[in-house]
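Questions regarding the structure given below will be posed in turn.
With one protein chain held back, the other chains of the complex are shown just where they sit.
Up next is chain A:
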(Lines give C-alpha, C1' and ligand atoms only; values in the text may rest on other atoms or scores of the structure.)
Protein backbone atom coordinates (compact mmCIF):
# COMPACT_ATOMS: atom_id res chain seq x y z
CA UNK A 1 0.00 0.00 0.00
CA UNK A 2 1.53 3.31 -0.98
CA UNK A 3 1.73 6.06 1.58
CA UNK A 4 -0.21 9.15 0.59
CA UNK A 5 2.02 11.96 -0.59
CA UNK A 6 2.54 14.26 2.33
CA UNK A 7 2.04 17.90 1.58
CA UNK A 8 5.78 18.41 2.08
CA UNK A 9 8.49 20.15 0.13
CA UNK A 10 7.92 18.03 -2.98
CA UNK A 11 4.22 18.84 -3.22
CA UNK A 12 4.85 21.48 -5.85
CA UNK A 13 6.97 19.26 -8.11
CA UNK A 14 5.17 17.98 -11.18
CA UNK A 15 7.57 15.41 -12.59
CA UNK A 16 10.46 13.55 -11.01
CA UNK A 17 13.06 11.85 -13.18
CA UNK A 18 15.85 9.68 -11.77
CA UNK A 19 19.04 9.34 -13.80
CA UNK A 20 20.61 5.95 -13.12
CA UNK A 21 23.28 3.59 -14.38
CA UNK A 22 24.82 0.43 -13.05
CA UNK A 23 28.13 1.71 -14.41
CA UNK A 24 30.29 4.60 -13.31
CA UNK A 25 31.59 7.27 -15.63
CA UNK A 26 28.97 6.85 -18.36
CA UNK A 27 27.74 10.41 -18.09
CA UNK A 28 24.87 10.39 -15.58
CA UNK A 29 25.78 13.79 -14.15
CA UNK A 30 26.51 15.18 -17.60
CA UNK A 31 23.19 13.94 -18.97
CA UNK A 32 21.33 15.15 -15.83
CA UNK A 33 22.79 18.62 -16.28
CA UNK A 34 22.17 18.73 -20.02
CA UNK A 35 18.63 17.41 -19.55
CA UNK A 36 17.94 20.17 -17.02
CA UNK A 37 19.28 22.76 -19.45
CA UNK A 38 17.40 21.31 -22.41
CA UNK A 39 14.13 21.11 -20.48
CA UNK A 40 14.60 24.68 -19.44
CA UNK A 41 15.13 25.77 -23.03
CA UNK A 42 12.34 23.70 -24.52
CA UNK A 43 9.81 24.05 -21.77
CA UNK A 44 8.77 26.84 -19.53
CA UNK A 45 11.21 29.70 -19.39
CA UNK A 46 11.60 31.99 -16.45
CA UNK A 47 9.40 29.94 -14.18
CA UNK A 48 9.82 31.41 -10.76
CA UNK A 49 10.68 29.16 -7.86
CA UNK A 50 9.38 30.24 -4.48
CA UNK A 51 11.75 30.58 -1.59
CA UNK A 52 10.65 29.33 1.75
CA UNK A 53 11.54 30.13 5.33
CA UNK A 54 11.43 26.53 6.47
CA UNK A 55 13.83 24.04 4.99
CA UNK A 56 17.01 24.28 2.97
CA UNK A 57 16.97 26.64 0.06
CA UNK A 58 18.38 25.15 -3.12
CA UNK A 59 21.14 26.96 -5.00
CA UNK A 60 20.00 28.80 -8.10
CA UNK A 61 22.00 28.46 -11.28
CA UNK A 62 20.73 31.56 -13.03
CA UNK A 63 19.27 35.01 -12.50
CA UNK A 64 15.79 33.97 -13.57
CA UNK A 65 15.90 31.17 -11.01
CA UNK A 66 14.72 28.65 -13.55
CA UNK A 67 17.18 25.96 -12.46
CA UNK A 68 18.01 25.16 -8.85
CA UNK A 69 20.35 22.58 -7.40
CA UNK A 70 20.94 20.65 -4.25
CA UNK A 71 24.02 18.53 -3.63
CA UNK A 72 26.18 17.38 -0.76
CA UNK A 73 28.90 19.34 -2.54
CA UNK A 74 27.36 22.54 -1.20
CA UNK A 75 27.62 21.27 2.37
CA UNK A 76 31.36 20.62 2.33
CA UNK A 77 33.69 23.08 3.96
CA UNK A 78 36.42 22.39 1.44
CA UNK A 79 36.01 21.02 -2.10
CA UNK A 80 38.63 18.30 -1.55
CA UNK A 81 37.01 17.07 1.63
CA UNK A 82 36.16 13.38 1.35
CA UNK A 83 32.71 12.20 2.45
CA UNK A 84 33.70 8.93 4.06
CA UNK A 85 30.30 7.67 5.16
CA UNK A 86 28.81 4.24 5.36
CA UNK A 87 25.33 3.46 4.08
CA UNK A 88 23.06 4.57 6.94
CA UNK A 89 24.49 8.07 7.06
CA UNK A 90 24.19 8.49 3.30
CA UNK A 91 20.57 7.28 3.47
CA UNK A 92 19.78 9.84 6.16
CA UNK A 93 21.12 12.71 4.05
CA UNK A 94 19.21 11.57 0.99
CA UNK A 95 15.99 11.48 3.01
CA UNK A 96 16.74 15.01 4.16
CA UNK A 97 17.32 16.16 0.60
CA UNK A 98 13.89 14.84 -0.32
CA UNK A 99 11.97 16.17 2.67
CA UNK A 100 13.86 19.25 3.79
CA UNK A 101 14.71 21.15 0.63
CA UNK A 102 12.21 23.88 -0.21
CA UNK A 103 11.92 23.20 -3.92
CA UNK A 104 8.74 25.18 -4.32
CA UNK A 105 6.90 24.99 -7.65
CA UNK A 106 8.90 22.94 -10.11
CA UNK A 107 8.06 21.45 -13.48
CA UNK A 108 10.83 18.86 -13.33
CA UNK A 109 13.04 17.46 -10.63
CA UNK A 110 16.01 15.58 -12.09
CA UNK A 111 17.77 13.31 -9.60
CA UNK A 112 21.38 12.42 -10.39
CA UNK A 113 22.60 9.22 -8.71
CA UNK A 114 25.96 7.50 -8.17
CA UNK A 115 26.69 4.22 -9.97
CA UNK A 116 25.40 0.98 -8.47
CA UNK A 117 22.34 -0.62 -6.92
CA UNK A 118 22.90 0.00 -3.25
CA UNK A 119 22.05 2.25 -0.32
CA UNK A 120 21.66 5.52 -2.21
CA UNK A 121 19.41 3.98 -4.83
CA UNK A 122 17.18 2.20 -2.37
CA UNK A 123 16.99 5.29 -0.19
CA UNK A 124 16.03 7.64 -3.00
CA UNK A 125 13.46 5.25 -4.49
CA UNK A 126 11.85 4.77 -1.08
CA UNK A 127 11.85 8.46 -0.29
CA UNK A 128 10.39 9.43 -3.69
CA UNK A 129 7.85 6.61 -3.96
CA UNK A 130 4.95 8.61 -2.42
CA UNK A 131 5.46 11.25 -5.11
CA UNK A 132 5.10 8.83 -8.06
CA UNK A 133 8.24 9.60 -10.05
CA UNK A 134 7.85 9.67 -13.80
CA UNK A 135 10.56 7.08 -14.01
CA UNK A 136 14.22 6.42 -14.62
CA UNK A 137 16.50 7.46 -17.43
CA UNK A 138 19.19 4.80 -17.61
CA UNK A 139 22.53 5.81 -19.08
CA UNK A 140 25.11 3.50 -20.61
CA UNK A 141 28.06 3.70 -22.96
CA UNK A 142 28.10 1.43 -26.00
CA UNK A 143 30.61 -1.16 -24.89
CA UNK A 144 29.83 -4.55 -23.43
CA UNK A 145 31.56 -3.90 -20.09
CA UNK A 146 29.17 -1.00 -19.50
CA UNK A 147 26.09 -2.81 -20.74
CA UNK A 148 27.04 -5.70 -18.44
CA UNK A 149 26.56 -3.49 -15.39
CA UNK A 150 23.59 -1.55 -16.71
CA UNK A 151 21.58 -4.73 -17.26
CA UNK A 152 21.71 -5.19 -13.52
CA UNK A 153 20.45 -1.65 -13.02
CA UNK A 154 17.44 -2.43 -15.21
CA UNK A 155 16.75 -5.45 -13.01
CA UNK A 156 16.95 -3.16 -10.00
CA UNK A 157 14.35 -0.85 -11.54
CA UNK A 158 12.04 -3.77 -12.15
CA UNK A 159 12.48 -5.10 -8.63
CA UNK A 160 11.73 -1.80 -6.93
CA UNK A 161 8.86 -0.97 -9.26
CA UNK A 162 10.55 2.02 -10.88
CA UNK A 163 9.39 2.57 -14.44
CA UNK A 164 12.15 2.93 -17.03
CA UNK A 165 11.49 5.92 -19.29
CA UNK A 166 14.26 4.67 -21.54
CA UNK A 167 17.94 4.00 -22.17
CA UNK A 168 20.39 6.67 -23.33
CA UNK A 169 23.62 5.59 -24.99
CA UNK A 170 26.29 8.16 -24.20
CA UNK A 171 29.81 8.60 -25.67
CA UNK A 172 28.47 7.02 -28.85
CA UNK A 173 31.14 7.82 -31.39
CA UNK A 174 33.66 10.63 -31.62
CA UNK A 175 33.69 13.00 -34.54
CA UNK A 176 37.23 14.26 -35.00
CA UNK A 177 37.11 18.06 -35.09
CA UNK A 178 39.97 18.15 -37.59
CA UNK A 179 38.78 15.79 -40.26
CA UNK A 180 35.21 14.77 -39.31
CA UNK A 181 36.21 11.10 -39.25
CA UNK A 182 33.93 9.30 -36.82
CA UNK A 183 35.65 6.80 -34.54
CA UNK A 184 33.76 4.53 -32.20
CA UNK A 185 36.09 4.91 -29.25
CA UNK A 186 33.90 2.99 -26.84
CA UNK A 187 32.49 0.58 -29.41
CA UNK A 188 28.91 0.92 -30.68
CA UNK A 189 25.41 -0.43 -30.58
CA UNK A 190 25.38 -1.68 -27.01
CA UNK A 191 22.77 0.76 -25.74
CA UNK A 192 20.20 0.02 -28.41
CA UNK A 193 20.73 -3.71 -28.02
CA UNK A 194 20.32 -3.42 -24.25
CA UNK A 195 17.04 -1.52 -24.61
CA UNK A 196 15.75 -4.14 -26.99
CA UNK A 197 16.78 -7.01 -24.70
CA UNK A 198 15.12 -5.40 -21.70
CA UNK A 199 12.01 -4.31 -23.58
CA UNK A 200 12.38 -0.63 -22.77
CA UNK A 201 12.46 2.40 -25.11
CA UNK A 202 15.75 3.50 -26.59
CA UNK A 203 15.86 7.27 -26.27
CA UNK A 204 18.92 7.98 -28.37
CA UNK A 205 22.70 8.09 -28.71
CA UNK A 206 24.76 11.05 -27.63
CA UNK A 207 28.19 11.32 -29.29
CA UNK A 208 31.41 12.31 -27.53
CA UNK A 209 32.08 16.00 -27.80
CA UNK A 210 35.05 17.48 -25.94
CA UNK A 211 33.34 20.87 -26.17
CA UNK A 212 30.57 19.45 -24.01
CA UNK A 213 33.12 18.36 -21.41
CA UNK A 214 34.86 21.69 -21.54
CA UNK A 215 31.70 23.72 -21.21
CA UNK A 216 30.57 21.65 -18.24
CA UNK A 217 33.87 22.19 -16.48
CA UNK A 218 33.70 25.89 -17.12
CA UNK A 219 30.08 26.06 -15.99
CA UNK A 220 28.81 27.25 -19.35
CA UNK A 221 25.40 26.54 -20.81
CA UNK A 222 26.18 23.98 -23.48
CA UNK A 223 22.70 24.00 -24.98
CA UNK A 224 22.85 27.76 -25.43
CA UNK A 225 26.47 27.90 -26.53
CA UNK A 226 26.78 24.91 -28.84
CA UNK A 227 23.73 24.34 -31.00
CA UNK A 228 26.15 23.28 -33.75
CA UNK A 229 27.61 20.48 -31.69
CA UNK A 230 26.93 16.90 -32.79
CA UNK A 231 25.72 16.22 -29.23
CA UNK A 232 23.07 18.92 -29.38
CA UNK A 233 20.46 17.23 -31.61
CA UNK A 234 20.69 14.04 -29.56
CA UNK A 235 20.24 15.83 -26.25
CA UNK A 236 17.36 17.95 -27.54
CA UNK A 237 15.65 14.88 -28.91
CA UNK A 238 15.90 13.11 -25.56
CA UNK A 239 14.52 16.15 -23.76
CA UNK A 240 11.68 16.37 -26.27
CA UNK A 241 10.74 12.73 -25.67
CA UNK A 242 10.54 13.46 -21.94
CA UNK A 243 8.48 16.56 -22.56
CA UNK A 244 6.09 14.55 -24.71
CA UNK A 245 5.68 12.03 -21.89
CA UNK A 246 5.32 14.62 -19.21
CA UNK A 247 4.06 17.90 -20.51
CA UNK A 248 3.68 20.77 -18.09
CA UNK A 249 0.78 22.40 -19.87
CA UNK A 250 -0.03 26.06 -20.14
CA UNK A 251 0.26 28.46 -17.28
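The rule is simple: a contact is a pair of C-beta atoms (placed from the backbone, for glycine too) under 8 Å apart; a residue touches a chain by one contact, two chains touch by 3 or more; residues count from 1.
As a convention for this text, contacts and distances are computed from a predicted model.
Visitor: Using the UniProt record as the reference, specify the protein name of the hidden chain from among "DELLA protein", "Isocitrate dehydrogenase [NAD] subunit, mitochondrial", "Nitrate/nitrite transporter" or "Cytosolic Fe-S cluster assembly factor NUBP1".
Guide: Its UniProt record gives the name "Cytosolic Fe-S cluster assembly factor NUBP1".
Visitor: Taking the full complex into account, what residues of chain A touch the chain not shown?
Guide: The list for chain A reads 22-26, 29, 79-90, 114-119, 121-122, 141, 143-145, 148-149, 151-156, 159-160, 174, 176-179, 181, 183-187, 208, 210, 213-214, 216-218.
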